[in-house]
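Attaching a single structure in structure tokens format; questions to follow.
Left out: one protein chain. Kept in place: all the others.
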Amino acid sequence: MKIAMLGAGFIARFYATALHSQRRKDRIHLVYSRTQQTAEQFARDYQLSHGTDDMEAAINHPDTEVVVIALPNHLHAKAVELAARAGKHVLCTKPLGRTAKEAKFMLDCVEKAGVFAGYLEDLCYTPKMLKSIEAVSNGAIGKVLWTKSREAHPGPHSDWFWNKELSGGGAIIDLACHCVEIGRNLIGKTIRPVEVMCWSDTQVHPIDAEDHAIGLVKYANGAISQFEVSWTFRGGMDLRDEVMGTEGSIWLNSFLRTGFEMYVAGNKQGYVAEKAEQHAGWLFPVGDEAHELGYPHMFSDMFDAIEENRAPMETFYDGYVVNAILDAAFLSAQSKRWEPVLLDDWRGEEATATDKASNSYNEQYDLVKKEILPNGVTKLILKDKKSGIIIQKEIPANS
Amino acid sequence: MKIAMLGAGFIARFYATALHSQRRKDRIHLVYSRTQQTAEQFARDYQLSHGTDDMEAAINHPDTEVVVIALPNHLHAKAVELAARAGKHVLCTKPLGRTAKEAKFMLDCVEKAGVFAGYLEDLCYTPKMLKSIEAVSNGAIGKVLWTKSREAHPGPHSDWFWNKELSGGGAIIDLACHCVEIGRNLIGKTIRPVEVMCWSDTQVHPIDAEDHAIGLVKYANGAISQFEVSWTFRGGMDLRDEVMGTEGSIWLNSFLRTGFEMYVAGNKQGYVAEKAEQHAGWLFPVGDEAHELGYPHMFSDMFDAIEENRAPMETFYDGYVVNAILDAAFLSAQSKRWEPVLLDDWRGEEATATDKASNSYNEQYDLVKKEILPNGVTKLILKDKKSGIIIQKEIPANS
Amino acid sequence: MKIAMLGAGFIARFYATALHSQRRKDRIHLVYSRTQQTAEQFARDYQLSHGTDDMEAAINHPDTEVVVIALPNHLHAKAVELAARAGKHVLCTKPLGRTAKEAKFMLDCVEKAGVFAGYLEDLCYTPKMLKSIEAVSNGAIGKVLWTKSREAHPGPHSDWFWNKELSGGGAIIDLACHCVEIGRNLIGKTIRPVEVMCWSDTQVHPIDAEDHAIGLVKYANGAISQFEVSWTFRGGMDLRDEVMGTEGSIWLNSFLRTGFEMYVAGNKQGYVAEKAEQHAGWLFPVGDEAHELGYPHMFSDMFDAIEENRAPMETFYDGYVVNAILDAAFLSAQSKRWEPVLLDDWRGEEATATDKASNSYNEQYDLVKKEILPNGVTKLILKDKKSGIIIQKEIPANS
Partner (left out) sequence: MKIAMLGAGFIARFYATALHSQRRKDRIHLVYSRTQQTAEQFARDYQLSHGTDDMEAAINHPDTEVVVIALPNHLHAKAVELAARAGKHVLCTKPLGRTAKEAKFMLDCVEKAGVFAGYLEDLCYTPKMLKSIEAVSNGAIGKVLWTKSREAHPGPHSDWFWNKELSGGGAIIDLACHCVEIGRNLIGKTIRPVEVMCWSDTQVHPIDAEDHAIGLVKYANGAISQFEVSWTFRGGMDLRDEVMGTEGSIWLNSFLRTGFEMYVAGNKQGYVAEKAEQHAGWLFPVGDEAHELGYPHMFSDMFDAIEENRAPMETFYDGYVVNAILDAAFLSAQSKRWEPVLLDDWRGEEATATDKASNSYNEQYDLVKKEILPNGVTKLILKDKKSGIIIQKEIPANS
């Protein structure tokens, strides 16, 4: 398919490199940038037909089949509106909006226009995450009780990120959007996010927005989804996820510990990893960064979905839900209490029972815990169903 | 020194094994248990002079120099009171009390009696933690911004833990006491803990107390200390700590990944680790569990402190502060808002400035971020001191 | 490009899945298998135009542009001969031949016919290995002194592997071909492999071929390349590489520890990894196996090379050198001494000095070692250039 790339900065280059590698058949044919010079440089680097500083022209170009939005956050809405009006398929980088209201506007645009719309939430598409989501949905670790997603690094590359008006916030809007959607994928997208508790602070940088935040999102089925985001981390890019289920656990490390360790005594080494601070000592490069970050699988799903006339894994609706959760997080950081997630447009399950497994051991007792001791004895902790009294009981090894 | 061991259960055995190994010179001479039979069995196993079911007699025995309390939580206060009255040195297992009020009573007992009192907070004494605390206090990672301590396993061994009245709570009282004190050691014990936000739930077990909780403790200097505790974790005993500082980071794993990995195809393997659920597949044993959990270093500090007439690293006062923080956590889990830490007896710094480093770049700008790009160019994100406008600037490689 | 796939077994399926994924533009159009039924099943599964049991017809089909050989080892030579005769581009799986003689025949076939020939040595194309080779060739770790490549698992899937006549050997021919070529890429392909020492044994399986072997390949510049291969490993698929250089080290783990850890209490989990033995306990899945094993990057290089009219990274000549080294390994395992690598056709550097760095410290001494002690003192170990006497010398911290 023929793509118009909107934006020519860091993320646009990451997208373009992924799209044009590995003998993929989809091609960017033109690029829009706010400055003509940057557009032309980008066009040369990726061998495009041309670059332009006219966004509308780029979108409306007759060869443009798909519009990829890789612009600063405050320009997403405008770009989506234009693409929808032009009837072009549109893929938008994360976060969808700066607020749920803005995201809802974009959602309405594409739904009214009937165009395909994909939410470029790459970290839900990493090969590790895809396999984890599949394992979880197959029941490999039982019911999900808690998810934790952590994204931390020393701060973003471009000026606009650090400007709260343009970006919509600090580390929360930049990074927690990933964490929140990872949590939704693992807990189940049909389960309603109910309320959010969030702490945030500006601990290091001379900015108005938060550079560190921790939040908890509570779901209707009792599951908790935690995010840890920071622009103050020292040591590289820290991307880790964890899941606790009733029957198992998952630990992912997508950047700093992926089975690649290099010690460099001197200072001869070049570019190692997107956000590594260091070029000597023990380094932890990533074999193929774009792949580890999910770009190839994300774009494959998007283009396949267009051709197969189906929804992609990540939609504008998902982007809207994420923004609603982040809205609650920002509020909670101010109010210092749990804040409800306001979703005017909820498309999942209405009520979800917080179904606990039955723990009945026999007529008299519930089973609190069962453990096999080193000597083979089985130790039971039991609770009397009526009196609530808790006892322990040992069953010999050979009985 | 001659020790009276109070308690003959799981933790008493762990203590006794550590005390009587590695040619240490201190000896347990008698043991108290609530049942005579258990006391006698323990005495035989550790070659003690005798066992008794009379607590007061054990404490008052003329040979007893030091009393080690390894009893269920609801019996700590009584044992401390008796030991103080007898003028014996006393070491008490964690948590000190079930509440700050109970801990304060014990603190008062020992201080009025003028006896030595040590708080057996083993996880602050692990060799990894001792070295981390030393590195942090030497400034190796700058100012501490955040600590995270995680303790999770499938639940405790004995019945009384599961009874809220006897233990004082669930996973919070059992496990978060460790996490909170680890945070204090890393952030600085003189820094006042100000308020706590906590989520807790009973997600899996048929009990009244919480089996999963996450909390944030905010300190007067702006640092945040996070605890993650659970009795629902599947996969062994998860003991991990993390620290983020302005100049560095620390990651510790004290049980599941310590450089010992064993794959066992069959089912022939014996006891592997305190709380491992599994005996085949990939196992992660710990070389010397007592050592990894801090027992040898803890007891060495305690007995050395007695001989050197100094305070140990962990005192009853520390135990009291921990209980005060946990009190606030329990309250916050109910009220769903941040709750103040109530400390009638605060002995640290009264006011702590949330001193941020100066970020001044030159007369006009503050430095938001400095980054060296792969091509050698230095990229600066700067904020105008007056207007607050954020710009970016690139400095060529050879300038 | 249009591909004829020769073979429909395990490796052919792995290749086909990689080729037809991620929106790649090259397509398999037909498949050859020794049995018509298998060919047809494969054709259905990958939506090919048809399957056939006539190898020559598959190769000569007018639409066939590239022939991919995914056949048992004893059929490589015949397939290459037919493809060369037909003037088709040919890509052959590893090992190229069962012996250097057979490999040389294939090399001659394609060179005489003037067709493009690529050696499908996937493990040299893993993203981690590509980045390592680049770092090494940029001098990041100085001169390479030693490489170690380890490939071990519980044994191959298909019957013919276990038959020494058909495969050419056991674990050495199956696995050491990878290790040897990894070593060549890291040490430098122009450096001549000189001699080989190898131990092998049949420790577990009731077969004639070796199921475990360790070998050392010595290069003309003094570097040593070690292989460790086994069909007896318990615990999954063990793919690890290490490099020691004068200025640094590299450690790679491509399968069992890639930042993906999952604990599964029960038995509900499906297919986890190519050669995992286990479906419960701690599992270490790989996010995207084909990617981690190098298939996408390998095929991209091959097809790009055809279009760009250049040699691929891995050529039939490389396959021939590998076979010559393996020939020497088999001989050494018998003779129990170092055996020379016989290369009639050597295209690299003729003589390579074993250039050591100068260690001169001053006129009198060579520097043996320099170390900064914890107290800041610099400790030197020096060797008198004339007498050879070794002394130590300490230089205070502030001098």
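Odds and ends about this structure:
The first chain written gets the first letter, and so on, giving A, B and C; residue counts start at 1 in each chain.
Going forward, a residue touches a chain if its C-beta (ideal position, glycine included) is under 8 Å from a C-beta of that chain, and two chains touch if they have at least 3 such contacts.
These numbers were taken from a predicted model, which means no experiment stands behind them.
Check C:Gln41, C:Thr190, C:Thr232 or C:Thr378 against the missing chain and you find that the one touching it is C:Thr232. Of the listed residues A:His29, A:Arg234 or A:Lys383, the one in contact with the hidden chain in the full complex is A:Arg234.
For chain A, the residues in touch with the chain missing from this view are 234-236, 263, 265, 277-278, 280-284.
In the full complex, chain B touches the hidden chain at residues 21-26, 126-132, 135, 138-142, 247-254, 257-266, 268-270, 285, 287-288, 291-292, 296-297, 299-300, 303-304. Although one chain is not shown, part of chain C still touches it, namely residues 141, 145-146, 148, 152, 154-155, 157-160, 162-163, 197, 199, 201, 203-208, 212, 214, 216, 218, 222, 224, 226, 228, 230, 232-235, 244-249, 270-271, 336-338, 356-357, 359, 366-369, 371, 374, 379, 381, 383, 388, 390-392.
The working rule: only the chains that are shown with their structure count from here on.
Counting the residue numbers that touch the partner chain, chain A and chain B have more than half of them in common.
Centroid to centroid, with C-alpha atoms defining each point, chain B and chain C lie 48 Å apart.
Separating the centre of chain A from that of chain C, both taken as means of CA atoms, is a distance of 36 Å. Centre to centre, using the average C-alpha position, chain A and chain B are separated by 33 Å. Shared contact sites, meaning residues of chain B that touch two or more other chains, fall at 234-235.
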